[in-house]
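I have placed the structure first, in the form of structure tokens, so that the comments after it can refer back to it.
Here the complex is missing one protein chain, while the rest keep their positions.
Chain nomenclature is as follows: A and B, assigned in order of appearance, with residue numbering initiated at 1 for each chain independently.
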Amino acid sequence: MSKRLNLLVFSGDYDKALAALILANGARELNMEVTIFCAFWGLLMLREENKNVSKNKSFFERMFGIFTPRGAEKLTLSRMNMGGVGKGMLKKMMQDKEKPMLKDFLDGARKKGVKFYGCKLSQEVMGFKKEEFIPELEIIEVYEYLKDASESDIQLFI
Amino acid sequence: MSKRLNLLVFSGDYDKALAALILANGARELNMEVTIFCAFWGLLMLREENKNVSKNKSFFERMFGIFTPRGAEKLTLSRMNMGGVGKGMLKKMMQDKEKPMLKDFLDGARKKGVKFYGCKLSQEVMGFKKEEFIPELEIIEVYEYLKDASESDIQLFI
Partner (left out) sequence: MSKRLNLLVFSGDYDKALAALILANGARELNMEVTIFCAFWGLLMLREENKNVSKNKSFFERMFGIFTPRGAEKLTLSRMNMGGVGKGMLKKMMQDKEKPMLKDFLDGARKKGVKFYGCKLSQEVMGFKKEEFIPELEIIEVYEYLKDASESDIQLFI
């Protein structure tokens, strides 16, 4: 039976999303089953860049949708972001070494069959609509996350 | 035998405390055994609002007690706190959806029998007295945490 990796991605930082997706890709290459449960800020990396919905949203929900990053590449660094200078520098350093970008790791994870779940409570509170996210995202309750995590070989909170 | 969830709460952020307590409540509802080990900033969410002690404290300990949040609802967001505006907005959005507040999730966890432990080293260094915390908090050494964690089905560092 294959091993299982379960990631709870809470953070909305560029570098932490990168860590999560590098782990997810690596685990799939080792033939591990991988699930990523995105909660709170972790949902931001799964937003589709061009699919912001404002209809049927409260004032706060609209504001929230506008002032939070839309998709993986829009996230900022957890440190040394320096208004984007640090992030640009990191991306340049990654390119110099011909490493894939965050977007590529996300696409890789999607193609390799990583299962993406979103936290129902977070989605409701933040007011995001299902169609604002990548289509394969499945919204689940915390109970389902807990069951999946308790049967996994590695669980991490990122 | 029931499954076990073990959380090491290191962070003193409102949103991360919320994540921890939502997981804890959910796990208890699934009849999992739940222990929360609070270390460093994680201890702040278990302070009782009206029980600040200054007696028998060094200058630094008194300062520390005054300038750190006193209890769960006083914590700030890990991002977008914006001097409290972001946190107020999040709380408003939670209320609009009739979600419980952090305080309610903490009370729920206490009522549902989540076991709260505090890190002895952290408590000593920060100079907190036992009576400044919720009464059921038990102060333990890192060894006891490790033993408990190693026998749990899910361990997370939050």
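Points to keep in mind about this one:
Just so it is clear, contacts are C-beta pairs under 8 Å (C-beta built on N, C-alpha and C of every residue); 3 or more make two chains touch, one makes a residue touch a chain.
None of these values were measured; they are calculated from a predicted model.
Only one of A:64, A:133 or A:157 touches the absent chain when the whole complex is considered: A:157.
Contact with the omitted chain, checked across B:24, B:109, B:126 or B:139, is made by B:126. Where subunit B meets the omitted chain, the residues involved are 8, 10, 12, 39-41, 58, 60-61, 63-64, 67-68, 121, 124-127, 141-143, 146-147, 149-150, 155-157.
Residues touching the missing chain, restricted to subunit A, are 3, 5, 15-16, 18-19, 22-23, 26-27, 29-30, 32, 78-80, 89-90, 92-94, 96-97, 99, 153-158 (touch as defined at the top).
In the analysis below, only the chains that are shown with their structure count from here on.
Distance between subunit A and subunit B, defined via averaged C-alpha coordinates, is recorded as 25 Å.
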